[in-house]
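What you see is the complex with one protein chain gone and the rest in place.
Going by the order they are written in, the chains are A and B; count residues from 1 in each one.
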Amino acid sequence: MSLHIVVCAGIVPDPLQTLEPIAGPNGPALKNEMMLPAVLDPWAASALYEAATLVSKFPGSRLWLVSLGPKAKLQQVMMTIAQKVTFELVAVDSASNGFADASATASALASGIAAIPDLDRTKLLLFGGWESASRGAGVTLQTVGELLGITDQFAGVDQIDMREDGSFEVLERVEGGKHQASVCAGAPAVLGWATGNLPEPHNNPQIGMANMRTVMPALQRAKQAALTNDGQQYLSASLPSQQRQTRVVRDLAPDAIAQELVEWIRTQ
Amino acid sequence: MNRMKETAGSCAPEIERPTLEADIACVGFGPAMGGFLTTLNRAWMANPADPMFESKVAAGLPLQVLCYERADDIAAGVSGVVTAAQGIRGSFPDLNLADISMAAPVTSERILYLLDPIGASRRPLTLRIADRVLRALNGTLGVRDHAYELPWSPRFLHKTGGLVMSIGQFNQWVGTQIMASGLVQIWPGMPVSQPLFAQNFERTGDQVVGIRLTDQGVEKNGEPGAAYVAGIDVRARLTVIGDGPFGSVGRAIDQRMGMPSGHDKREWALGMKFVIELPEETALKAGTVWHTFGYPEPAIFGFLYVHPERLASVGIFVPSWLGDPSRTVYRYLQHYIQHPALWRHLRDGKLRSWGAKSLDESGQHGEPFLVGDGYARIGEGSGSTNMLAGSGVDEAWTTGVQLAEAVLELLRNQRSFTQENLAAIYEARRRASWVEQNARNAINARNGFHLGFVPGIIGMAIAGMTGGTISLGANIPPAHKQIKKKQGKSKDDLTRAEVAKLVVDDGRPLHDAMMSARGWPEIVFDGKLLVSQQDALMLGGKVQAMPGFADHLVFRDAGLCIQCDEKTCIAMCSGQALTSGSGDIPVFEREKCVHCGACIWNCTQITGEGLTNIEFRAGVGGLHSAEN
Partner (left out) sequence: MMPEAILVLTHTDEAGSSLTKSSLETVTAGKTLADRLETPLVIGILATDSNAAAKSLPGLNARILGVSGEAFEKPQYAADVAACEALCNAAQATVILAPQSSRMARVAAGLAHRISGSIDTHITSIQGDEAIEVTRWLYRQRIEATITRSVRPWILLIEGGVCAAYEGHEGEGELEQVAVELPELRTNVIGTRAPAHSGQTIRPDAKMLFVAGAGWTKKQADGQVHAGEAGELILSFLQKTSASLGSSKSLVDQGGDGQPVLPFLSHMNQVGQTGATPRHPKGLATCCHGEEPHVVGWRFITERRAISLDPNCGWARGKADVVYIADAFKVIAKVNELLALKA
């Protein structure tokens, strides 16, 4: 049995950056967006690592990474990610960010995937993050799945156990900190990953060098995609106020404080 | 924690390591490497089929050029920057500044002598008298906001035609162009742990045959963990070392190969800066450049550079010759920006980012052997930074360009990367260039500071004006000896015990308390521009370190820390990554380290081998700010 895994993974600003929305010509944008270092979207990155592990377990399998974003930023992110696991890159050049409409992003991704030569849809596992760290909508991957006609979909996946007959068991996050376990007859299927169980792979320069043979040409080939906004209009985008009006209680005896606290703890 | 360890590598067990063959292996991606790779890449792109660009190690493939950068991103550097950009403009004759975020042409330059409006700085008597005269002649001289603007600025400081930039943005711009060609690979997040030496059979001594990358999947103490991966050995015909002022590869080579006679890296400074968003109605124009001296301590130089879009870089340099072990630079920087001359412009601004990094201020005194068999040194680690002008970026860039030109010539002529060949072209080119000329002018310019602030300033002025022909001689002690072991008696004749009490009562860092005790007013946090040091670490590209790597800071001998009274390493630590902990040995938290390198030259104790007690190895992580 072999698999064809396609991982959809966008890029997002390094989560350690300070973000600030500004009004752009086509709705909100991030201040200095092109200046901010970017990383592979964290949940999608776990999907990529899980995919690489699966591919290594089933000889003859293949792994594509489909990534949509501004070309220069994609290139920068690839220098880190290409050191971690082996993949074939499909790059789509687009000025996308968290404010872009998810369904438009999904159609661009779906056409990118449809155009992959040699992709066998009967073996296709479509991976990605269950939500992005930018839009955080959980819409993109499902829509790509629908566009490709895949009706077995899983969201918030933390684990997959692939069986020799091609069927697999998945664990999806559900309420109350629990997992729902399901068995799917096999590919094609969509798996939107949460964190999974794998640590971030080490940076391996040899993997990096091998990937570079395909990554750079893929970036050079990247097609431009303009995203439509599906009637979506932002009325505002703002930072929440961080400051609270703090009441500083200085000269109260511990007993009196305890009294006040217990009342507070007990109020609903 | 990992407190006691033998010196680097000596006790590491020999294990099988994967190897990789390259033609050129490069360490670090700063402006020096930017200059090197841009020049190499450009020649190559012009004629990719030229047989000179065929790899000698991978048959049928083009030249294998691999560059490894320690930080998580090539945009994570820290610098000023104002630069004359002579070399940079040489490489980019059609430079369009709009392509580089935060870059602007220099539009005006001022030099300000800052008086002390608070009365807490340690001014020698001569200076106090001079200050009084200045204040008395206020009307005639135009002292404004406790600052006196020098009527002229010395030529060596002029940056006419120069640029104000962010090093992060500049490096990112340069790196993106290099990588886009697909010929050269730059790998961030990959520290080089050490150079690979081999015996040189043609002569006595060693040659460098490549580099070893850091082990991964190890515990904090370096012991292999469950996911252990031994660092790869990258064997290369030429190793280019551009790892900056305190890179561990450069230092390992200095140790192994020795330094030219009389050379040593003894003078250092910690540069710390804020990137501030100026208030909307600011009067400061992009391209404005201020150099300041005199405050918060006389020996602390400062700067304010204005970028486009109302951003400013504001920072100070705290030098090793400050002497005082209470060197809490963050606190000093907070006092600095509140000096009336600066505060007038900064007051309603917002802190966007913060960063710190050491500068090798020894200049040519600290120049190592520039080349050897199989390797060449470029950038600040090779002694290129000009201390007189406080300028290192363009110098570093230019040394990189010079090496690339030499490498191209050697490739073209099918000659190998021996010491002679590299010396004959690279070193000779460098010696004949403006970089060398300016470095010579600067070589003794700052000696006077070891005699005191006033002789320091006079010496610097003379050296600047006479092109270095006249300068003060000085016997410069090693950095650890520049730290005064005894606290200077302050106004209130403070004893350490009293300060210690303050520390326990307030629960705050010792040296911070010490400054308060000496008369520095408490910093009133406003949550916008004046924030706690930990909060600053969280601003605009925070600090982070990946797990799975060993601690890169190791105390060689715990006993020495126990004896150590000053614990300057803690005072000077930019990230508060070194703290007192509960015992007598400082505690190191890798996740907070910003790799400023200050601890390397701020340890007061010397081991039996004559090394300071902190061993600083190659490590990952650090600041993630792309604006510094």
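Just so it is clear, a residue touches a chain if its C-beta (ideal position, glycine included) is under 8 Å from a C-beta of that chain, and two chains touch if they have at least 3 such contacts.
It should be emphasised that the depicted structure is a prediction, and the values quoted were computed from it without experimental measurement.
Within the complete assembly, residues 12-13, 15, 19, 21, 28, 98-99, 101-103, 133-140, 142-143, 145-147, 151-156, 169, 171-186, 230-240, 242-250, 252, 254-255, 257-259, 261-262, 264-266 of subunit A touch the chain that is not shown. On the side of subunit B, the interface with the absent chain consists of residues 1, 220, 504, 506-507, 525, 527, 531-532, 534-535, 537-538, 542, 544, 582, 589, 591, using the contact rule stated above.
The working rule: only the chains that are shown with their structure count from here on.
Per-chain CA centroids place subunit A at a distance of 36 Å from subunit B. For subunit B in complex with subunit A, the residues that touch the partner chain are 18, 20, 66, 68, 72-76, 101-102, 169, 172, 175-176, 179-180, 182, 185-190, 213, 216-217, 227, 229, 232, 234, 352-353, 527, 539-544, 546, 548, 624, 626-627. Residue ranges of subunit A in contact with subunit B, taken from their complex: 14, 16-18, 32, 34-37, 72, 75-76, 79-80, 83, 199-200, 202-206, 208-209, 212, 216-217, 219-220, 243.
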